[in-house]
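So the structure is just underneath, and the comments pick up after that.
A single protein chain has been removed from this complex, and every other one stays in its place.
Labels run A and B following the written order; every chain starts at residue 1.
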Amino acid sequence: MTGKRALLSIRGLGKQFGSTKVLNEVSLDVAESDVVSIIGASGSGKTTLLRCVNLLETFEEGEIVLDGQPIGYKMVNGRRHRLPERELARQRAMTGMVFQAFNLFPHLTALGNVMLGLTKVRRLPKPEAKELALSWLGRVGLKERPLHYPSQLSGGQQQRVAIARALAMDPKLVLLDEVTSALDPELVQEVLQTITKLAEEGITLLIVTHEMAFAKRVSTRVVFMDHGRIAESGPPKQIFAKPATPRLRQFLRNAHV
Amino acid sequence: MDYYFRFGVIWANFDKLLFGLALGLALAFIAILAGIAIGLVCAFASTSRNRLIRSAVGVYVSVIRNTPILVIVLLVFFALPQLGVRFDKYQSFAASLAVYAGAYLTEVFRAGLNGVPLGVVDAGRAIGLTGFQVAAYVTFPIMMRNSLPAMRTTFISLFKDTSIATVIAVPELTFQARKINVETFRVVEAWLAASALYVATCLIIAAGLRRIERRYSIM
Partner (left out) sequence: MEDFLHELWVARYVLLGGLKMTILISAASILAGSLLGLMTGVSLAYGPRPLAWLMRGYVDVVRGTPVLVLVLASFYVLAVVGIHFTAVQSGIFALSIFCGAHMGEIVRGALQAIPKTQIEAGRSIGLTFPRILAYVLLPQALRQILPVWINTGAELVKASTLLSVIGVGELLLATQEIVGRNFETLQFYTLAGLLYYCVNFSIERAGKMAETRLKGR
């Protein structure tokens, strides 16, 4: 850990799903401008962790502190209460999320997708929102296609719109959940390049990915999750070259790294 | 076949047929508007966490869809006065058709609602939209677009159902055709004309609604 204050602090996070503990004592600090990649097998809890951070899922144990403020729950007389929906919505706007399945609003154009949050959540007036949205689309390389509908865009283009949509909200950090897994191989690079650019610009990223080479290249830290726990974490060189735990060694072997 | 055609009689009475058609369209229009309101409310209600509300909607839809519309019309017109409800035949039929339409449109909108991908709802929540905002700006528009084709077939079906109004002496198209049939004995011509008018109207409505579908479908 550097001396920097943690932008995001996950402490002892625990989540139960029926009889399975999907997240177990998960603790993680992310400083500003950190790029943390989370790797691990399917079902290891990576996606659930991300969804807990942006409050799309509930969690029973632990706490998440974003920019000094605990999110999702409040303590009342020593008992934990989920915050009301209004408050949760406000907190969700502070974290941006990009999904594996893009999840663009199909009834809105690319511009409309980026503008919706700007007009309805950030309450910007329409002309200002439009200008800002167009600039974000430009930054992800989609300047020429603002009026296209998602069904008229390729997978890579859709994902880049999704990234613009998340960034336009000016979030404190961006969560990326296997954002290239659903793409045709030739479209993966354009998205990875976009993310690399964001990392270079100092945007704090928490990335769940299977793209090991990309994770090695772009991350400041790599975290390996296994069965709901963080099994190992460290700088990319260490994680990929000298894995300490046997589970990680096996995982990297299976992933042909 | 010992019959000679005389369509002149039909032309002479064409204005009556058109009046009947217009009346049928008006009744259908009112019933559809009310039915859409009922359908939207019930479709969203059926997603409620309250089991009582969900069951109530389920019962309403099940009862109406399994009961013949003629029984509903007669019940409302003849039996409701027993409970003190006074309707004239026009109001009675419009109300019956509206209740009937509401049940079918509830199912249409429910299917449209199910077709809204959960991931897209998640994306709405992820950018900080409140529950109401997600429903208004994401779920509702997508649901409506999903429902357009089924709405088209339901509206056409409801328009055809206005012919039932004949039975309580509402002078719509079928009533007029039967009157001409009985008064002039121009049997084939009368029913041919009525059928032609119905088919033509259905085709026009279908074409119009298809254009709207093309404009709004998520293509």
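The rule is simple: a residue touches a chain if its C-beta (ideal position, glycine included) is under 8 Å from a C-beta of that chain, and two chains touch if they have at least 3 such contacts.
For clarity, every value in this text was computed on a predicted model and none was experimentally measured.
K.L.:
Just to confirm, in the complete assembly, which displayed chains does the hidden chain contact?
P.N.:
Output: missing chain touches B.
K.L.:
Which residue from B:Thr47, B:Gln91 or B:Asn181 sits in contact with the chain not drawn here?
P.N.:
Only one of B:Thr47, B:Gln91 or B:Asn181 touches the chain omitted from view, namely B:Asn181.
K.L.:
For the chain that's not shown, point to the residue among B:Ala31, B:Val57 or B:Ile72 touching it.
P.N.:
B:Ile72
K.L.:
Name, in rising order, the residues on chain B that touch the hidden chain in the full complex.
P.N.:
Chain B touches the chain not shown through residues 1-3, 62-63, 66-72, 74-75, 78-80, 82-83, 160-164, 166-167, 174, 177-178, 181, 187-188, 191, 194-195, 198-200, 202-203.
As a working rule, only the chains that are shown with their structure count from here on.
K.L.:
Which integer distance in Å separates the CA centroid of chain A from that of chain B?
P.N.:
Computed value for the inter-centroid distance: 47 Å.
K.L.:
Chain A touches which residues of chain B in the complex?
P.N.:
117, 119-120, 122-131, 133, 137-138, 141-142, 145, 218-219
K.L.:
Taking the touch rule as given, give the residues of chain A at its contact with chain B in the complex, in rising order.
P.N.:
54, 56, 85-86, 89-90, 92-97, 99, 101, 103-107, 116-117, 120-121, 149, 151, 162, 165-166, 169
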